[in-house]
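First comes the structure, then the notes that go with it.
Right after this comes chain A.
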Amino acid sequence: MNILAAHKVTKRFGGLVAVDALDFTIPQGSIVSLIGPNGAGKTTFFNCITGFYRPEDGSLFFNDVSLTALRPDQITAMGIARTYQNIRLFANMTVMENVLVGQHTRLKTGMLGAILRSPRARQEEAEALEKAQEMLRFVGLAGRGDWMAKNLPYGDQRRLEIARALASKPTRLRDALGLTILLIEHHMRVVMGISDRVTVLDYGVQIAEGTPAEIQGNPRVIEAYLGRGAASGLGQKTAVVAAAA
Partner candidate 1 sequence: MAMLEVENIHSYYGNIHALKGISLTVEEGEIVTLIGGNGAGKTTTLRSITGILKPRQGHVRLEGEELAPYKPHQIVYKGVAMVPEGRRIFARLSVSENLDMGAYSRNSKSEIKADLERVFELFPRLKERRNQVGGTLSGGEQQMLATGRALMAHPRLLLMDEPSMGLAPVLVESIFEKITEINKEGTTILLVEQNALMALSIANRGYVLQTGEIILHDTAEALRTNEVVRKAYLGIT
Partner candidate 2 sequence: APAVKCDDEWGCATIQKGQTIKIGYVGPTTGDYSNFGIDISRGAELAVKEHPSVKGFNIEMVVEDTQGTPEQGAAVANKLAADPQVVAVDGHTFSGSTEVAIPIYDKAHIVMMSPSATNPSLTKLGSAVFNRVVFHDEMQGKFAANYIYNQLGVRKIAVMHDGGAYGKGLADMTAGFFKDLGGTIVGTEPITPGETDYSAPLAAVAATGPELVYFGGYDADAAVLASQMASAGLKGVTFFGCDGTYGKNFIDLAGEASEGAFSTYVPIPESAAFAKFKADYEAAYGDPQGKLSPFSPHGHDAMSILIDAIEKVATQSGSSLIIPRKALADAARSTKDYQGLTGTLTCSDTGECAAAAVQFMVVKDGDWVKGPGQ
């Protein structure tokens, strides 16, 4: 069963067709990578999924629910979280607060509960804190909870972003193996190492699709994207992760 299905999604900028009638699916529980040369339309497609762009054409379904008319926050509420290519943290909030905000859709305390600090609100808060701690441990930021996010070095900011994205999941981390991930990365060792399937885009069109091994050997992909010395892992910090329940 596919958790995400895109059908003929098209997004244009003026004369430029950034995503061109793209068909794309992500099976439940899998890790799918989206790669392609710079400017191929990966981020644009991603923005269409998360509601930042409205595609001109085509349809997007998440668990068979159409996403096309929803706001980004509603899409998140359905269980899609993301990170950004240019890191976007809440710079003036602490590391811990960033992760707590990540849990926003999962928590329920409203105005009244917050003001009165009802027992339920208090318990929820305690659980949220605990979960946040766990997330931070997971990405290796334990003990940094009270740092300002903007003071982290670049690499750690990336980790925090991932922790924030993971936090929106209702389950605890150890149950999170069922996570479905859409990854955009230029770091081939990562991509090839963890992906179940890889899709290659070029000029907004899919040029290849398959298992990592198939992709690595595909001459079109080597030509357009990987280059000759492809095998060597290339250090990149530009993960874009979609985690879905």
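Candidate entries met the following condition: all candidates are chains of the complex that A comes from, given by their letters.
Rule of thumb we're sticking to: a contact is a pair of C-beta atoms (placed from the backbone, for glycine too) under 8 Å apart; a residue touches a chain by one contact, two chains touch by 3 or more; residues count from 1.
Not measured: the values here are computed from a predicted model.
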Neighbour chain for chain A in the complex, from 1 or 2, resolves to option 1
Hey, which residues of chain A end up touching candidate 1 in the complex? 13, 35-40, 42-44, 85-87, 151-156, 186, 188, 224-230, 232-238
